[in-house]
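Before any comments, here is the structure.
One protein chain is absent from this view; the other protein chains keep their places.
A, B and C label the chains in the order they appear, each numbered from 1.
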Amino acid sequence: MISLIGSTPLGGGLFAMGLFTEPVSVAHYLVVGAILFTAGIACMAVKRNALGVLMGIELVLNGANVNFVAFASPYLQAEGSRGLGLDGQVIALFVILLAAAEAAVALAITLNFYNNHATVDVDRADDLKG
Amino acid sequence: MMAAMSATGLVATALPLAAINWHSTFFLLFAVLACVCAVAVVAADNVVRMALYLVLSLGATAGLFFLAGAEFVGAMQLMIYVGGTLVLLVFGVMLTAQAPFVSIKTAPGDRALAGIVGASLLAVLLLSAFSVEEWRKPAAGVVGEPTATPIGMALLGVRVDEPPAHAPAGVRSGYLLPFEIVSVHLLVVLVAAAYLARAKRRKTPRAIEVAASVEPPASVAAHAAIGREPAGRSGSVLVGGPR
Amino acid sequence: MAEFLITTVGLSEWLAWTVTAVIAAVLVLNVIAGGALVFIWAERKIAGRIQDRLGPTRTGGRFGWLQSLADGLKLLAKEDLMPEGADGMLFRLAPYVSFCASFCAFIALPFAFDFIGCRLNVGVFFVVAVLGLEVFGVILAGYASASKWSLFGAMREAAQVVSYEVPLGMCVVVPVMLAGSMDMVTIAEKQAGWFTNWYLFHDPFTFVIFWVYVTCAVASVNRAPFDLAEAESELVAGFHTEYSGLRWSYFFMAEYGSMFLVSAMAAVLFMGGWNGPIPVASLLGLSEGTGDTANYFVRLLGMFNLLGKATLGVLVMMWVRWTLPRLRIDQVMTTCLKYCTPIAAAMFAGAMLWQLFLPGGLVPGLDRPAGEIREGWLEGPGGRGAAAPAASDEKVAQVISSQVNP
Partner (left out) sequence: MAQLIDDDPRIIEFDVRTDEMLVNMGPQHPSTHGVLRLVLRTDGEVVSEVEPHIGYLHRCAEKIGENLTHRQWIPYTDRMDYLAAMNMNLGWALAVEKLMKYEVSEKARHLRVLIAELNRIASHLVGMGAYGLDLGTFSPFLYAFREREKILDLFEEACGARLTYSYITVGGLTADLPPGWLQKCEAFLDQFEPIIKEYHALLTTNAIFVKRTANIGVMSRELAIEYGCSGPVLRGSGVDQDMRRDGEAIYTAMYDGYAFEVAVMKDGHYPRDHEYPPVPADAVLGDCWHRFFVRMLEVVQSMDLVRQAIDRYSACKGTIGEPLKLTEKMPAGDAYLETEAPKGQMGFYLVSDGSAIPWRVRARSSSFSNLAVAPELCRGCLIADVPAIVGSLDIVMGEIDR
């Protein structure tokens, strides 16, 4: 199977980068975190649906969490480095908890918005403009 | 077919397969899943599909946490984040289901703009991610079994883990206070959510009007009712018998 | 296994691990798929006997052993229908989501001391979390079917599962608290010995909370009397109204897989896991370390113990299903929020106080490994310390005392 993956151009490229063979480093996680973060930001910016915006926020927080965990993980640290240790994990934990709370509040806002506008299109929330 | 097989054999012999690092392979799997699904969230227009992609992305991230030895955080992510998204999904269905599969479209211009901005942001982030020498060095290797004990103890205010190498003395505190603050915070949110979602007894005169509106119209042809515009009137209904 | 392949067969390391992983995955998959076949057959026979009839009798010999297989073949051959207005991708994906969630949870389930897919430090937490994902498939199915009945079923399922996760979590936390670990292997190990060591009989509170757990578990896997998501007399077939053929059968495999899983969870958390009511192995003088064959025998025995207990749980669920009428959605929610949650919370507090004041139990003679738990918390605290040696108990105690009493 692996050889099959390796035979495809993409898989071969990944092999060439050593992704299948080399141990991962913090930077690997940081890349994932960066992509998640960017996707979240783009989601927040692009979506007109309030729930889509909310999902963007979740993605952003999640991207940050990936970084925290990566810096905290003893598995990923290079020789001689110990990273954040436990603190990173605990912060990630708090981020998850607060994200849950944030989602509850945001949903309540969305719900009220829906009650007042009969839609969840955030572009329609322009009642306050002068 | 033969060519493919010989090519496969060629690659297989050419690559140092014995040196496959499963940790890295699984990392790659989860990482690709997380990133692709995150991008799919942006690309999708249907809320339910977006929620599905989000769940997959969050689940894959939980897998990354497990791989990084943060099992407790990973399980927490699965339980809370993904569970929270479930509610999001339900709301997505409820609030946008006036017609089946309604999607609020994004303008193409917005999308292009977001693409440009996102790409530049990503470039900056990647640049910084690769800028530190220490972060790029591959991991030293497998360490001891992870346990959730240090986290549990830390949340109770006692640190039993080893301090980081460069940590200045005296800054290592437990997390009892933040833990309590978060608990109270969650309680507040819980109460608030219950307040918002609670069913209210109606005050006075509108009851008559609503009760009257619940009475069946003289001739309720189902087809006529189907054709009726979704009135979206503030719901007030008769629930059950006098329970 | 992997070592065996490396040393004896002479495979390279990565190949050996791959083979091992594949074998383990196939085994677990077979537990679900084969288990589902057996359980469906058993359900039909049991339902038949309860209802004064025979159930399947012909297919595959005397007792209709092959009935489920024949049904499976029929489902394979059946046309896969999809409603015109359905969201095709989600409609196709939903059964697999359900099945995968059910399947994934088995990773952390210990069948015996070493018979476990992956010994996770947070096993209990993981299983509960992953089991909660099954509902995604149901909701997606309900939404994507473009049928009002399916949507009703999906919404009911969402409300029900989200609500029942609260008391279920509280019930699960009690054995975790008693054992001082979220590792399912450790929890089961703590209950070794006679059945009096089971957490079910640990104290009155755990006994009560076991029944709360059973209620919540039945509700969270959608079995009667809580099978509102597919309530056939109200919602036609609920979330899988529009499904047919193999996709439909995936939902059923997921359902039976989860039934088995929550039963096995109950066995591990409350009924000693692989430890039988009578410690046969240790009475025979067999224990860990008396040799490979003996070890293997003990574990095999343990596996049958666990499978037996889990099967018993599944059979009880079937018995309940064929006896009781279905509750209504508001009554299901009332059961959860007004009864299960407060009872679970009170019992949790009670078990906590009992553990605090009566760690040895009421009967002094009983050999109860509860007292050693608090020291157990401090085992292996080196935690994430990579290069550093694991801190010794004294060091931890010293750290604690220095931080608690500065």
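Definition applied: contacts are C-beta pairs under 8 Å (C-beta built on N, C-alpha and C of every residue); 3 or more make two chains touch, one makes a residue touch a chain.
If you're wondering where the values come from, they're calculated on a predicted model, not measured in any experiment.
Of the listed positions A:Phe68, A:Phe94 or A:Tyr114, the one in contact with the omitted chain in the full complex is A:Tyr114.
In the complete assembly, the contact with the undisplayed chain comes from C:Ile50, out of C:Leu15, C:Leu29, C:Ile50 or C:Val280.
Residue positions on subunit C in contact with the hidden chain: 47, 50-53, 148-149, 152, 155-156, 224-225, 227-228, 231-236, 322-331, in rising order.
Rule of thumb we're sticking to: only the chains that are shown with their structure count from here on.
With centres set at the average Cα position, the gap from subunit A to subunit B is 8 Å.
The geometric centre of subunit B is 24 Å away from that of subunit C, both derived from CA atoms. The distance from the centre of subunit A to the centre of subunit C, each centre being the mean of the chain's C-alpha atoms, comes to 30 Å. Shown for subunit B are the residues that touch two or more other chains, namely 17, 19-20, 69, 72, 76, 87, 140, 143, 150, 159, 161-162. Shown for subunit C are the residues in touch with two or more other chains, namely 383-387. Chain contact summary for the complex, subunit A toward subunit B: residues 2-4, 6-7, 12, 14-15, 19-43, 45-49, 51-52, 54-56, 58-59, 62, 65-66, 69-70, 72-86, 89-90, 92-94, 96-101, 103-105, 107-108, 110-112, 114-115, 118-121. Across the complex, subunit C is touched by residues 17-20, 22, 46, 48-49, 52, 55, 59, 69, 71-72, 74-76, 78-79, 82-83, 86-87, 89-90, 93-94, 97, 100-101, 140, 143-150, 153, 157-162, 174, 240 of subunit B.
By the touch criterion given at the top, residues 12-14, 17, 85, 87, 89-90, 93, 120-122, 125-126, 128-130, 132-133, 135-136, 139-140, 143-144, 146, 151, 154-155, 158, 162, 165, 182, 330, 377-388, 390-391, 396, 399-400, 403-404 of subunit C touch subunit B in their complex.
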